[in-house]
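Take a look at this one; I'll ask things after.
A single protein chain has been omitted from the complex, and every remaining protein chain is retained in its original position.
Chain naming follows the written order as A and B, and within any one chain the residues start at number 1.
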Amino acid sequence: MLTENLKIIGVVVGTIGLFTLVANSIPQVQSEVPQDLSFGTDVTAAELTASGGLLFGSAGGCTACHGLGTRAPNLLTSNGSEGPIGARCGDRVTGESCKEYLYRAMIEPNVFLVEGYSPIMPDMRRSLSNDQIWALVAYLEAQGGEVTVTGADINQEGEGEAQTTMAAAPVPAGPTSDATDPLEILRANACLGCHVLSGEGAPIGPGFDGIGGRVSADYIRESILKPSVAAAEGYEAFAGLMPAIYANQLTAGQLENVVMFLAELR
Amino acid sequence: MATLAAATGKRKIKLNQNCGRSLFWPALAVFGIASQFASPDLLLAQSLEGVRQYGEFPLVGSRVAIWVAAQVHLLFAAFVLGVPMFAVVAEAVGIFGGDSKYDKLAKEFTRLLLVAYSATAIWGAILSFLLVTLYPGLWLYLTEIFQVSMWIYVCLFFFESFTLYLYYYGWDLWNTGRAKWVHWTLGILLNIWGTAVMFIANSWLTYMMSPPADVTPDTAPGMVQFWSAFANATWMPINIHRIIANVVFGGAIVGAYAAYRFLVARTDEERAHYDWMGYIGNLIAMGALIILPFAGYYLGREIYEFNQQMGITMMGGFMSWLWIIQAFLIGVLFLAGNYYLWVGMGRIPGAERFMPYTKYMLVVLVLGVMVWATPNTMIADREEIAAMGGTHHPFLGVLGVMSAKNTAVNLMILTTFLSFLLYRRANSRPTVDWARTGTIVQGALFVLASLIVVFYGVYGYFVPAIVRIGFSVYQVLAVLATIIGVITIDVFMLRGAESRGDIRWGQMPPRSQYALFILAVTFTWLMGLMGFARSGIRQHWHVWEVVRDTSEYAATPALGYAAIVISCCVLIFFTLVSFIFWLGGLAEKGTKASADSVAATSSTQGVS
Partner (left out) sequence: MSKHLRHPLGRAVLVLLGAYVLIEFGIAYLPPLFGIPSGPVPDTVLFQYLGTVVVGILIWVSDNETRWSEFKAPLHKVMVEPEKKRARLALAVIIPALVGLMTFNQVKPSMAAPATLRSIHPAPPGQIDFKGETMELAGLENPLRATGSMEEHYESGREIYVKNCMACHGDGLAGRGHYALGFNPGPASFQDVGTIAQLTESYVFWRVAKGGPGLPNEGAPWNSAMPSWEDFLTEEEIWSVIIFMYEQAGHEPRTWEEEGEH
């Protein structure tokens, strides 16, 4: 009786064990949740905010100006007594809700300027996708306010002025433009947002005029690809401000064009 | 106007969050008032935002907790739904054939049913409580759509329970004449309630797989048309697939029960009875298994039709290896099932004349299993891949595609059916004068079916995929037609046949009984695996492309992990089932003298 029972248990457990073993002996593939920033219409506020938070500190390059020094308003802390950006965004422009204002501030940054700041912010559509911009808007809204961005905002098409201009915006991943003229490349990638060239652009980073006389071409190339490796003299405080995104945004040809162009500015 | 509505909705959300959870219900009432102003998508956001979306289960996590609860509940439910079907048939055979042995068998089935029934209910309760506590957001969403059917479900469950009690406890009371017929009707009724209960539950889970096309993430759950959600694209295929699978599963578990009782039996009478019961269980399981692939094919096709991407994920994506494991399990089923039949021939006088042929059938089966389980993409290290010129073997790759597999599995089905036929024919000598012609016609049908299967299998390589898919239907139809044709001829041919001697029930080597255990375990494991497949193809969606899984368990686990969870479910199920059957055995001991001895004496008279 006991022998039979043990044998039965042995057969049952052995069979189950065999199946488990076979299923575990093949290479294991897990179906990951897609991490790409393409939100369905059902996206939750939490998802948007989380993605936006990541963008804010990395590919968005926002911290380069917002949050440090006096270049741009600090978004995460109370700018004076107004509270963080989520609390004050709704009152910036009359008639524009918080998200409308923030979205517009991303795509047409210099239309409404906060008093005391220069028009130096680039159009974020140059470096971010529509979904990414909306994720950033959600993140900013969450700083002291309610997230009102929904999937419907992200996926709405052809509605309103902002969206129509959107369609013409360059693609986020990969090269931002297929220009070959170095000056155009510099403009397309918003380099002149921080570096002055012949009076054009904003003086945040070292100016481009005469740069070829100061540093070598290799140094320029490295600085574009890995901006944080070395900071120019006098700009040490701003090390890390320049986003390390240009390896993705420039084609190899464009990079070389720009490097050669700059190296020859003596 | 739209902005006004949006603004109204927004303020309500703020209100709710400020109130905190204690004020959730009043807040919900406010939503109700606000709902006439707010747009549907805001409404959904509101109704789901008020509750926390996910709970957390200690140690194993929410996913495994809900997984095990659902799977074990389903295993018990499948048993409880499958067994009444053949209990009623067995009772009918007893009534019409006048053989009280079948009546006793039906009653024994029902006793197993009775004890498994409460376990089903308990696990059902565990499942729903876990769903409410661990996935409140999804639960709320589903109740919004399905609330009415949930009430009906409870009512039907209530009816089912009482019908079952009446059916079992009234067995000896309503044993003769018209009362027996009333009793049998109760059995039918029991099946109707059970099937209705399953259909309702199926609608909930198939909605999660294939919500109607007009339901988008913005659709408020209250706005979903009930009937279109209920009778969604995969509902009927799942219903059919599950009905058949329940019969298979019920038969396999009954077979394992009989095998256990056989092995621990002390008397020859008991052994004879449980040998016979195991044979019946196995017959039911294998018989229903033969038609199961067709139902599975119908389901797969509906999934493809519903969403091509879902279909490809299922068959070719990260789940493609699951079908190799499934093929392995089905290979085990075929081999173990046939093995049981062949060993069983040892107790049939007259079966000796067929025994030399089993080895050829074995060769067909082994080759079939090899082809059936040949992976399309092979696991190989880099040198092997280089030598083969890719992960696609230049020669064996031909066997890895659907044409070859369909051909293999159809030939395996035919072979298994042939085993049954020989088994059936073994101890009888037909007396009708057309016996020889009949046998030749049967043989011709087998040959014809094999030729059709092989022809379409080979021809499938030379036509586009869209045409090839249709070929499997021809193969299947040829096999089905042969099965029906041959069994019809056989029934008439063996009418009034002479016996070559009584089947020596009980004279079965114990190793055959272990085959029954392997069958039961494999069926159970296979159900667990298919449950994972059905649920896993939704990937990171609760409701496919409508409600997204935003929990930390959104990723669909790899097969090895799934296998461990499935094994745990199967172990839990078998432990509980053994315990329950042991309890049933305790209760039986009191009435043993009357019940078993009658069954045993009648069964030793043998069948012819």
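Everything below uses one rule, namely that a residue touches a chain if its C-beta (ideal position, glycine included) is under 8 Å from a C-beta of that chain, and two chains touch if they have at least 3 such contacts.
None of the values given here were measured: they were computed from a predicted structure.
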From the list B:E305, B:E498 or B:E552, pick the residue that touches the absent chain. B:E305
Residue in contact with the excluded chain [from B:T120, B:T358, B:S472 or B:S535]: B:T358
Looking at B:V60, B:A125, B:V154 or B:M370, which makes contact with the chain not pictured? B:M370
Looking beyond the chains shown, say which of B:G397, B:G438, B:G457 or B:P557 touches the absent one. B:G397
Among the options B:M388, B:V454 or B:L571, which residue touches the chain absent from this view? B:M388
Looking at the full complex, which residue from B:F262, B:W323, B:Y339 or B:F573 touches the chain that isn't shown here? B:Y339
Against the chain that's been left off, what residues of subunit B make contact? List them. 304-305, 308-309, 312-313, 316-318, 320-321, 331, 335, 338-339, 342-343, 346, 355, 358-359, 362-363, 365-366, 369-370, 373-397, 400-401, 461, 464-466, 509, 511
Subunit A residues touching the omitted chain (full complex): 26-27, 29-32, 38, 169-171, 173-174
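What we mean here is this: only the chains that are shown with their structure count from here on.
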Geometric centre distance via CA averages, subunit B-subunit A, whole Å: 50
In the complex, go through subunit B and note every residue touching subunit A. 3, 10, 13-14, 41, 45, 216-218, 260, 263-264, 313, 317-318, 321, 324-325, 328-329, 379, 514, 517-518, 521-522, 525, 536, 539-540, 545-550, 554-564, 566-567, 570-571, 574
Flag every residue of subunit A that touches subunit B in the complex, lowest number first. 1, 4-5, 7-8, 11-13, 15-17, 19-20, 22-24, 26-34, 40-44, 46-47, 97, 146, 148, 150-152
